[in-house]
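What follows is one structure encoded as structure tokens, with my remarks underneath.
The complex appears here minus one protein chain, its other protein chains still in place.
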Amino acid sequence: MLNVDNIDIFYGASQALKKVSLTAEVGKVTTVLGRNGVGKTTLMKSITGHLAPQSGNISWEGKALNTTKAADRAHMGIASVPQGREIFPQLTILENLQTGYACLPRSERHIPEHIFELFPVLKDMLKRRGGDLSGGQQQQLAIARALITKPKLLVLDEPTEGIQPSIIKDIQRVIAMLRDQGEMAIVLVEQYLDFAKELADEYLVMDRGEVVLSGKGAEMDEEQVRSFMMV
Amino acid sequence: ADDTIKVGVLHSLSGTMAISETTLKDTVLMMVEEQNKKGGLLGKKLEAVVVDPASNWPLFAEKGRELLSKEKVDVIFGCWTSVSRKSVLPVVEELNGLMFYPVQYEGEESSKNVFYTGAAPNQQAIPAVDYLMSEEGGSVQRFVLAGTDYVYPRTTNKILEAYLKNKGVSEKDIMINYTPFGHSDWQTIVSDIKKFGAEGKKTAVISTINGDANVPFYKELGNQGISAEDVPVIAFSVGEEELSGIDTGPLVGHLAAWNYFQSAESDTNEAFIDQWQKYVKNEDRVTNDPMEATYIGFQMWAKAVEIAGTEDVDSVRDAMYGITVPNLTGGTAVMNTNHHLTKPVLIGEIQDDGQFEIVWQTKKGVIGDAWTDHLQTSAKVVADWTAPINCGNYNIETNVCSGQNYE
Amino acid sequence: MTDKHIPDDTILYLNGVSVSFDGFKAINGLSLVLKEGELRAVIGPNGAGKSTMMDIITGKTRPDVGDVYFKGEIDLTQHDEADIANLGIGRKFQKPSVIETLTVWENLELALAGNRTPLQSLFFKLTKENHKQLTDMAAYINLDDQKETVAGDISHGQKQWLEIGMLLLQEPEVLLVDEPAAGMTDEETFKTADLLRDVAKSRSVIVVEHDMEFVKALDCKVTVLHEGSVLSEGTLDAVQNDEQVIEVYLGR
Amino acid sequence: MNRLAPFLALLISVMFTALSQASALESHFEHLKSKKVSEKMDALNAIATTGDPQAETILNQMLEGKLYYIKSTGEFVYIEKGDDKKYTAYSALTNEVVGSFKKRKLKKIRVNNQIRGEIRTALAAIQLTSPDPELRLQAVRNLRDALNPNMLPALKKSLAREETDKITSALETTIAAIEFANGDIEVQLASSAVLADSDDPKILALFKQTLDKTAKPSDLASAIEKSIEIIESRQQLYGVAENLFFGLSAGSVLLLSAIGLAITFGVMGVINMAHGEMMMIGAYTTFGIQVLFPNFIDYSLFIAIPAAFLVSGLVGILIERTVIRHLYGRPLETLLATFGISLVLQQAVRTFVSPQNQSVENPGWMSGSLEITESFALTYNRLYIILFSLVIFFALMGLLKKSLFGLQMRAVTQNRAMANSMGIRSGWVDALTFGLGSGVAGIAGVALSQITNVGPNLGQNYIIDSFMVVVFGGVGNLWGTLVAAMGLGVVNKLIEPWAGAVLAKIIVLVFIILFIQRRPRGLFALKGRAVEG
């Protein structure tokens, strides 16, 4: 279980997160909602280890993470699909996927077939460089790459951005499947409310760096959420 | 303070020239230490002021000025390359300093404020060619003039070319080649030399290759199998110190022309070598010609100060003319009124222990000629800093002292 | 070259354009005609060639074969990026691209329509009118309290908006808008659609999007690209019911 | 016992002849002391013709400058340097140890180049019958210098019993040359055809000299002209091959010096101004190894290569961990910091080792050349360096492209944060990558120590060229580095013969400037969106 407890994060002098808390349980999807610039990505980065909170605590499976480096968090089973995809541009698709091997024991260093079932384009383009792909193809690659590491916590920052409708549906199915297998906690940042609603077991809505609303996905009040998503 | 005499040392301790010049700095420091042990000069202690012009030519001028106007040194020992000397020259003249320049050079200069204790071309290049053309030297008929592309080699080769032609060597028996500083890939040139030398006539290389370029040059000679018997190389810039950075095994028999070799047999030399090796605490350190030139310069200056009874530049300069000190090869060095020395010319052959064996030497000392006799323009110029001429470049045809803007 | 008939009110004309990268045909005999004042939505699977098409129009990529004409006579393949921009074709990129070290305000200022030679820039002075234009735009894109923020420090979605603002300030005749709604909330998505419909009253616009709600809101002719060429064209309804489109793009 | 018998017999016979002939040899010794070159030459020729088996030893010692006489007794000895400052003297007549002397007590029989030449010719006559084929071949060739017709009978006798092809043909050439030089027109006509097959430059010179003296037109003149033409057309071919070799060899030096930089700069993006100093450290490591093991010069390089890799690599890791790691994301500032480091390293060498160059020896197998023909030979040091540079290149290529470490290395430099997210410990990867690049630079230093100065400026001399090669080839592309290095080397060497070294270098630089206009991202540019971002 992931526990984010009352964290504050500053960019220089300006505060991006104010006393934000979040929990994500294995077997559940926790969605984070909020309009542009409210701090969703900042929160995700603090979970993956790219930003250190100035106060508050983050723990994973009971272990405090505050001083754990990003790479070590990856070894602890935390994988992420960052906003903006962050593909290794000069590596081929295959190599992009292979970067995930760092977390795996030697015997598990291969690419499981179901990845290609999910994203068939990737299979045709294994030798093409990541940077040459179209935006949507890159997004698919980013998701696939995160799955290679066999994570126990999957952090997805707007994963549907730029992806064609049919594949969004596939992704939705995959996330649901991963959740139902019950081995993974999933944190999902979304602005695409329908998509988020479908998947959310828990949800929280952010505004101006604060959590302003949270609860069970099933009990989400769409109107109220929408009101926070307006400008 | 008034009870010290300051000695400026203007040699590069960093940058490309540090390889050669640090040795000279140490030499001066050693001489100063020794002089102080003897009680200094005129009852005053000598104090060395060392600065680092860092192989940067404008910096030589600046540091020269620092020594003269800020540190107020009474004499400067310094410079290696001609360009560094040219750079400080105006400063030394402006501030009426006194400088000793210890390296063989191209000539064509005589400053009131500089004493040249290295060889002029007639004290190195010309005798070397004479030797090569003699029967003993192998009756060489073809010459490769190989040099680093800067003023000293260009000038020396120009003089040599004129001299060789005078001696009846034809144009096609002279090959001239220049390379950049620090040139390290000698394959093509050595191969050309090999071909040039294989055309029947006895051939020799006259090398004015400078500094770092020598090691790869000699290595390439060795590897391409050019032995000293086939095509001897006579060098003007390769001394014991340069050899100490080379595996000399394959070079035995190649030659160098200098005014001093460490192997020269004399008591003063033995003492000097001992003193040096003790000073640097290294029994394997070698001595070389510019060190001897520094030694001579220092001894002369010290003697001149004693004679003049003051360290004042003008008085010391006047006392310098005709002054003699023993050189390290068993003879006597004389300072002439053209600010150049009388020195013997020695030809040495490289041995596999990194030393030179002297194979030939002039019977008497040769008077350094500031203006070469082998070039038209220079032939009519002489230097004489005593009355009535009192000029570093006096045209004996027009009887004018050209271009001097001071008395 | 211009022996083909191009209707007078055509502002952008692509004919038989192909381009390949290391043997892979990204655009394959693509033809497309955009009329003056037309709003056009382009959809299609990831990798269909939508962004590449925009690259070709804006001079970023040179086509291997095919014609690209602007306003009937200007051969765009003969011009470079800056020329094309000055001719009146503006673009918003798929991946938000703003000048990250300049402030939001400076980004807008640089985009502002006007002369662009070095000397003109040196003597350029912001008029009152310009000032108001910029202030209004900053407010419109919800960045008025971050005008002085360095553009690298604003969030992903905010960059999208900034780029839209810059595009509008350039006042181009043709706007090429690549996935403007990505990373926006539903509400903002509709706001964008309204905006583009509004702009299209006086200009021509091509919009690429994957959000069908958005495309619906645009209420315009839709072109579906697939594997580098046009798969289908028509109203959104027609296109959405096209079996092939469902198969390769929409899914079931 | 059986095996000892012939040896004993030989020993006795040597001693016996030594005794009987001693006075014959000794009678010439006095003349060796002479200052006159001609007198010395007569004396040594006389020694050579005594037929005394000891003559060869004496002449050889003299050739090497080891022949002395003891000042006090006048006894001729040759010397061997002992451990202390003394020299062990062996009797020139009996090879027995005479004693140990200070150098001052001995007087050297001076030789100069002319005398050495004479000795070699004299020795050649003796060595014509040597059992060692190398010596025999050398002897046969040396005999072409004097063109002495008196040698003809001996040569022909040798030819009759010679079995080695190479020597046989050398003998034929030498005989033909002597006949050509001394015979009448008939003989000359015949021998000129034989000589046309020879690549010995002396033959060409001989032809040209003879041609000058020959009346034209004449049969002989046209025969000689024809032979000259044959030889020269062959020479031209060698000339091209030779230039190509020079070019590849110059290229291999560029490659070696650039290859480490291709990693630290090309892959990691560190503008590594201290790269040259990493090579310098490698070269000094070689020097250190030779000082430590002075008796294993022939093997020193095999120790030096791994040692230099380790030493430079560790220094590199140290630099990375203390300085560079704080600078990722600020590539331009790595320029400033590494420049500072390079100054410190240079000065450290000046202060703690010496400002002077150090002498690094070439192992025997690195000296000399592989003879293809008598006028075309490939120098061993260059040959090995070409091979060595390629081995290093392909090893690195494999590591970068085929190993997981190589993959992680590239991932980290392309997107450090994401690489971390993928579980790649970028700190480790960075340190090892920089260490690898530095280590490879160290290995390059070992190679450079074999062809150039080992001194504090070594690095400075190569840094500019190294950057030039990496950039010209296309940053981040190892193949580009290979092609750029070899290409620039060959182009330079093709221009040099007609433009001279200085102009050739200028032309190459201008060529680079212009070429970059056509390929603004280097020879092997990465193309596509991937680079434009």
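Labels A, B, C and D are assigned to the chains in the order they are written; within every chain, residues are numbered from 1.
Heads up, the rule we're going with is that a residue touches a chain if its C-beta (ideal position, glycine included) is under 8 Å from a C-beta of that chain, and two chains touch if they have at least 3 such contacts.
We take it that contacts and distances are computed from a predicted model.
Going by its UniProt record, the hidden chain of the complex is named "Urea ABC transporter permease subunit UrtC" among "Urea ABC transporter permease subunit UrtC", "Phosphoribosylformylglycinamidine synthase subunit PurQ", "Cytochrome c oxidase subunit IVB" or "NADH-quinone oxidoreductase subunit N".
Within the whole complex, touches from the chain that is not shown fall on A, B, C, D. When the whole complex is considered, the residue among B:6, B:44 or B:63 that touches the unshown chain is B:63. Checked against the hidden chain, the listed residues C:7, C:23 or C:118 yield one contact partner: C:118.
Taking the complete complex into account, C:81 is the one of C:22, C:64, C:81 or C:219 that touches the chain left out. In the full complex, chain A touches the omitted chain through residues 8-15, 45, 49-55, 66-70, 86.
On the side of chain C, the interface with the absent chain consists of residues 58, 60, 80-82, 85-86, 90-91, 97-102, 106, 109-111, 116-118, 121-125, 166, 170, using the contact rule stated above.
Within chain D, the residues in touch with the undisplayed chain are 271, 273, 323, 325-330, 332-333, 335-337, 339-344, 346-348, 351, 415-418, 420, 426-427, 460, 464, 467-468, 471-472, 475, 502, 505-506, 509-510, 512-514, 516-518, 520-522, 532.
The rule we apply is simple: only the chains that are shown with their structure count from here on.
Chain B and chain C have CA centres that are 75 Å apart. Chain D has its Cα centroid 65 Å from the Cα centroid of chain C. Multi-chain contact residues, meaning those touching two or more other chains, occur in chain A at positions 132.
Multi-chain contact residues of chain B (touching two or more other chains): none found.
Those residues of chain B that touch chain D in the shared complex are 13-16, 18-19, 22-23, 135-136, 138, 149, 177-180, 182-185, 187-189, 191-192, 194-195, 198-200, 212, 215-216, 219-220, 222-225, 228-229, 232, 241-242, 244-247, 249-250, 252-253, 349, 351-352, 354, 357, 359. On chain D, the positions that touch chain A within their shared complex are 404, 407-408, 410-411, 414-415, 417-426, 476, 526, 528-531, 533. Listed in rising order, the residues of chain A touching chain C in the complex are 11, 35-38, 41, 83-84, 121, 128, 132-137, 139-140, 158, 161-170, 191-193, 226, 229-231.
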